[in-house]
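A single protein chain has been omitted; all remaining protein chains appear in their positions.
Here is chain A:
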């Protein structure tokens, strides 16, 4: 494992799961599965002394380094404690680490592979949070990979496991399988047609959580929603994966498709106008917040997948979603930026890329 990562380099690209491909990728951004695991011979994080946290981090690191599979050979292992706030924020924006671990204290780390297909957080709410992310709706492959990583780690780490309650976790809401499968969906048509409430209500009855992502409570939304299983105990991994992947996600995808078709049929001109306006704002604004950016990028993404506009490529839009966030922008600029400056640089970055130019010529 490489005991470092080049954060400037990282900011220039997006992980493979952001590439906008895979099944149903016009609506499904990504599939993510995480497993919560704890070492059997340590207290949970809340009752850990500094020394315990350090021992856990060192133990996990040494055991990972002892693994010979190619999974680990090329992986980055980053100690989060000495990292600057911007670098930690960068990892949050890339979804390699959670906001919680970024903002907590003490010894903690993350291991991830060069393509950012998986990450293992050490000393988050649980000792280990193993997650795999893939582009589009891809439950089967995502599970196979996370399961394999779990198997490998289990060979060298003793997990806290109870015959009756399964994998033991700090919070009883994760006990049992410790599994959370999340599908991130882009649902602008359901938002425009004001049907999200209905979707929320219908999902509550079947042990699934639907959560809005980005800009909730603010004026702008990016129309992204995350669907995940609510329970972890008493259902097998296969059942939980099927619930989200075979039952719920396809149903929401179908609702969204119907809403898109209805919009095309009844409000094509209005929709086209809105998409073009979004493009106009992002191509000409001189300063812009990340929330407003998200809102307009969402509209453009909708316009592309509905065939209303041909340019830019959806890959460019996905990249812009990532790189217009604060830490990325600051990394790309090579220095810390205040809010006003960020808004100006973000607008410049958007203009530059929507005109079809690349990073190398942006300044």
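What we mean here is this: contacts are C-beta pairs under 8 Å (C-beta built on N, C-alpha and C of every residue); 3 or more make two chains touch, one makes a residue touch a chain; residues count from 1.
Everything that follows uses one rule, which is that contacts and distances are computed from a predicted model.
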item	value
Hidden chain of the complex, named as in its UniProt record, picked from "UvrB/uvrC motif protein", "Molybdopterin synthase sulfur carrier subunit", "ABC transporter substrate-binding protein" or "Peptide/nickel transport system permease protein"	"UvrB/uvrC motif protein"
Residue of A:74, A:115 or A:173 touching the missing chain in the full complex	A:173
Chain A residues touching the omitted chain (full complex)	38, 40-47, 49, 51-52, 54, 58-59, 61-63, 65-66, 125, 147, 150, 154-156, 158-168, 170-177, 204-205, 207, 209, 211-212, 216, 230-239
